[in-house]
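This is the structure I want to talk about, given as structure tokens.
One protein chain omitted, others in place.
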């Protein structure tokens, strides 16, 4: 297993193909460091014996101890542990831990490559296992590049005016393939080792050139990562763990990228594109049953703390709203447990979370995101939006006045109240806070996508038969 | 294990102390038969080998095969099976199966009697086990009499103007105790073998005379069961399984009832009253994670069927609303699974479902009840409320016209459409349908009670500490 | 203006063509009397000088004082008064006053007949005015027969397998027309003087035989009214105003009914069918801005009263829920005021309520119906569903016990608590109560219909232009 330092050193050696705000930037640019520090926790805590039961696993390929973020789930217990680990990490980071996406994609690919081989006689699975061993040995950080830019949303891949609107095979060569297109919303990509690309939706036979999956280093020739970083404003006087972590995303452009065969996991098998798309979604939504409760924990903790400082912790409307937050968090977490203990073993040996529980959980999380922010905003009051700048609290003339007037409940220092509101400002009144609402809705698939997944899997006919039985309808 | 016939015969022999609509009525009065037939399913299906894995268990007292409705949970798997069985039975009955409440109470009592003995050196648990053996051997049907009539809701038991507003010990005698008071909302009581009474809330030391629990035959001297039955209107021409089952409740009055010591399970131990109250609630709410999904199944099945008959099954707003119903059902069911697999073994050996998952599940079910009825009403349209009487469809002049004009999608017979709407009328436009909304909210505790249970158990401080950590607050 | 007695006498003389529960019944059948008594209030209070400013108007045709329920709105103030009168009557009746529908239909017809004449040179409006004078002079009670039975909902009128699924002209004769079909959900019809029929939706040129409107006496040859009545169970010991009123509906079948030309208001003008359908809906939804607040008033009043009796009136969760009910009622009422003061005068001189305000008001009422019942159920507790029969409170043995145990707050008599719960049982735990939920959703058009009406009228492009302006988009 790598250390944080090794991971960071490697980033510095990579080919510069990350763009931000008008030019090329280093992978260890200051604006990426909060994101990099977030990933750092997954190295530090995997090395910490106190946490290793959750944070590490034993490779089914080599028998060696590996970071759980490189593990393919071999049991129901693995899924339970992954969910628990996710909640723990997101609490530590104060936000999305990000590293889940790569391994969620690889778990999905592990299942589909085996199923393709069984159905079509291909040899993807062995190829995949070899790659997986490499991934585990090098303790890699992977980005999942799924969402194509999609052009006109009412058209399929092959119908687009510009065929590159979905990532596609433009040429099959002896040693590999050439691909072109772009994937959007690639969280973690600017500081990932690998980009793992795969379809965003089911494909028809006419779309077979768009049925493509592979994994390549993030600095491969022809790849451009145009990035944005979402960080808290730096704190000069009152640093805090919350302000030290962050996130970044890229749109990842593949401009005639060559992928050697040993890294190709799907190449034209359109019938399996949908399964690969939905299996990543499934694993990733299962991860959400761990991370979303952690985000609720944070919002809830802040809401409870500010209510305590305001002297209102026991007010019935406060208790009521906190209970709403507990309810959302634990309903979602419960679905992840249920999906884990009812997961099934696939032909590849990989365990697959139950679809309906996973999707209702992610759905419930998604439709409650804005409401949770609303609760914190409601309980915190307007100061979240009008808090003066940090420096003003230390300015000689107005600083003492601000510290006098920010006081609330007796016994709580001005600094603690200031810190509490600074956290809340970061959570709900900052650009990254606002972005976390959007990713809370869309990450892993929008609520409408979960409903579609639910209805695709749910056997509605058994309930129609039940209604017929009860009504005495025989036909 | 008993048969339905044996159960029914026993009812006929009981002392007549059931009142309804102005006088004493027989326990097998026609108005109780739909309820009795509902209970009947729990005898019939326990005897059916196809269902016995779910519907029966092995007694930990005698090693004999028993009806699962007389079983004390010995494992996490027992809780999972109980939940699954509950959903199955409620689907079969088209409604609340009712028999859960007695065994939910007894599971709670099994835990508390042991805890009391351990803490106080009493001998309740042995006494309870002896009773339990009797209950299993005779395959009894028990009512859980918990909710006191409560008088002024802002006062405790000992503060009431009339001390009988909570059931209480009025005298301790050599052979037993005399109790007085009344318990409300006693579903199943008119056709139960036994009444199991226990506290409705925590008690203070001043309330110790109100800390009382016991089980007595439902026809004991001094007990009056004033009843109401909720049945569908009888169908003369188009009988259906839905119209054959039903429910009844009583207010059970204890007018100086003598209870011999061997049937007393709490007598003045006020400190344990709250635990007993909340443990029944917990087991019963766990049962709701099985029954509420079944009720959603029925409403959802009817909604899907009528949409199909209307030719609108694929309309996006219909799919969307059906998905809402699936989401409610499976979120609730998932919490029951999670509560089962994280249940803990108590000192008595009885497994206790995890509190938070159970309560968020029951809460979510409760706050969605009315919305589920709304969805069915929305999709069914006004005919649910204006459907002519059954006989009019068979009247020579207007019958043929009604059958002509009730037609919907080609290929579906008038009778099937009629039957479908008759079911929906029964579900959402009848007195029992309306009552099922109310019991869907209040049964096992109103939503506000679940929130209280959640907040009592949830460790909010760990999330406040998390907020402090992220904000950099040290104090 | 007629008296209640004159109205009732007239009903007794009508040709018996009302069917219920398997045969012909009299129009003054006991089961219709609660509905008839409801309508009676509109005669009694029109005659009462204290209420006459609201309940009467001056005919613009004759200058005579008329019942406002026969008035065509001549000003914004007329619309404000209609709304206010509606709330007042529904509060008095404890439910839907029902008589609004006829005059809502006639207001719509007044506008469309004029517009047709202007566009097509027809002479419908004069014909209509003559009928209207007759209607006012005889102070008639009219039913609005709009909703066709509709067969397969995915097909238009002319596409149906059976062409009678929408009411249609089967023959044009010298003196009039022959019509066939059936209209559903005809509230008030069993005790109405007149049936006013008109299209339920827009029609295409192929549907012109289905574009038909007329008014005929409810006992016309060929008409069959198959009815259901929704009444409270009769109270023998504790009569109450709430239990004395009620509702009835019919499916009204037109089996080759002859309509003379002077009563035909549309005959094949398919282009105007949609306008007529939507104008009735508009007037009727405007009436809902008066009646729905009244129904909320009743539910809210019951909720406040039972909370007071329980000693919980000041509990914050009770106040919070009552405020929710006030908010729904007054939001809806406010839209009716806004729609009235922004109403426009049509070519006919009739004032037409503003469409968007009216529809958002009715929509908001519709989507909150179930939630309002939920609040009352929540605050009332389980006794609404398990209240013993009235007679049991007077039975010698258990009556005194019930009266002892039903007591709540000191100083409130058992009878008052009993009466309060009897009212609540009627409101939320009875068949008519359940039916009022369904009619609260669907009456005047389901929420989805209001959304369609809103989007049809709302100029969304002005807001897209606004977004373009703010974004700096020029194209």
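Note that the chains take the letters A, B and C in the order they are written out, and that residue 1 is the start of every chain.
We adopt the following convention: a residue touches a chain if its C-beta (ideal position, glycine included) is under 8 Å from a C-beta of that chain, and two chains touch if they have at least 3 such contacts.
None of the values given here were measured: they were computed from a predicted structure.
Considering the entire complex, the omitted chain makes contact with A, B, C.
Here one chain is not drawn; of A:61, A:435 or A:455, the residue touching it is A:435.
Touch with the hidden chain on the side of chain A covers residues 19-23, 147, 149, 151-155, 161-162, 164-165, 182, 184-185, 224, 226-228, 230, 249-251, 253, 255, 310-312, 317, 369-371, 373-374, 377-378, 381-389, 391-392, 394-395, 397-398, 401-402, 404-410, 428-431, 433-435, 437-439, 441-443, 446-448. Annotation for chain B: contacts to the undisplayed chain at residues 316-317, 320. Touch with the hidden chain on the side of chain C covers residues 91, 94, 238-242, 297-298, 300-302, 304-305, 308, 319-320, 322-323, 326-327, 330-331, 333-335, 337-339, 341-342, 356-357, 360-361, 363-364, 412-413, 416, 419-420, 422-423, 451, 454-455, 458, 460, 463-473, 475.
One rule holds in what follows: only the chains that are shown with their structure count from here on.
The centroid of the Cα atoms in chain A and the matching centroid in chain B are 41 Å apart. If you average the Cα atoms of chain B and of chain C, the two centres end up 38 Å apart.
Between the Cα centres of chain A and chain C there is a gap of 52 Å. Multi-chain contact residues, meaning those touching two or more other chains, occur in chain C at positions 317.
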